[in-house]
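To start, I am sharing the structure in question, which I have written as structure tokens.
Complex shown without one protein chain; remaining protein chains in place.
Let's look at chain A:
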């Protein structure tokens, strides 16, 4: 169990220190500072063991969050908690920065008291927390309200309170994916996977019962055998605009759900049904590795001319429907450490040699599908004493495309509210697909 939680600024000064258990002493604060933040060599492992004490840290911009324990805890749980903690703080006061933390330290201590009890994580649902931890000072709550909060937080559906009313029942679904790739110079895929999230923002009245359907291979196959026609009807109104098209169902390797999803039902029937929390929540997270649509192909060509010159040519090809537009494209071509000068020519976008990052950065604002673009660079080198050869790090790429590279499609999202008189058809539904690059690299 978590023994203590510290928040440091970039200099290693402690902003927040909350100790939950006696086995964590004051010196733990310094131990982390000395051994991790100020370490001579950058500490890359998120878990550090110092004198039989484990420190789990995550970094958000310049802020370090460190959870400390002396016990053998589930590391995944601790990190899940730390991420949740970041989410909660973001939900309360926006960006996690030193100034925001200093301005909200009372609030943070209050939150820490609530979401961790004797080191055990408690309810960390922002929606629920916001009902009783507020920034606006103490509102005199009536007894009724108080008991309602109590029954809600301790009850079965802790994430939604009763009696919500909207004039317009509306919901937004975002499918956010990040695609990761490692490709050999010859164009062979060495590893590729997509990790995606389905984020839902709902403004629905009452306690609506929702049912979510997507083109999961198992469900589709089952229906193909059973021949259920009723579900097929839902397809038409929520069809996604996939880039690759052609394929009907996808194989999901693993997925996790928000606590509101009834897991028993998912296990039995593979149907995703839930009562959503009000506002924004991450409905599910998933990962796929098969049949990924790779939005871009990078073709590198590196030629060493003697000891003092290097010629690089990189071609990128977009590989999706011509009607779609990719955005924020950035190609990063690493340069050797002894680079003394660079000349770049590119057909499209802007390219610049960034000495501070030892790379040529090529930026293109927009690019349609099925297009091709090229950059060529001449790199001058300084002869060095070192006989070490340049390690040739991979060329990496960033982009954003308006479809799901995994091929996932939302088939339907039905809403039932038996008590109030609105039906599925009255709800306005929006679906959006965004595919981003994760670690998208090509060796050269």
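One rule holds for everything that comes next: contacts are C-beta pairs under 8 Å (C-beta built on N, C-alpha and C of every residue); 3 or more make two chains touch, one makes a residue touch a chain; residues count from 1.
Just so it is clear, contacts and distances are computed from a predicted model.
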Write down which listed name, "AP-2 complex subunit alpha", "Myotubularin phosphatase domain-containing protein", "MTMR9 protein" or "Transporter", is the UniProt protein name of the chain that is not shown.
"AP-2 complex subunit alpha"
Which of A:117, A:357 or A:372 touches the chain that is not shown?
A:357
Full-complex contact with the absent chain, from A:10, A:222, A:307 or A:371:
A:10
The missing chain sits against chain A at residues 10-11, 40, 42, 62, 337-341, 355-358, 380, 382-386
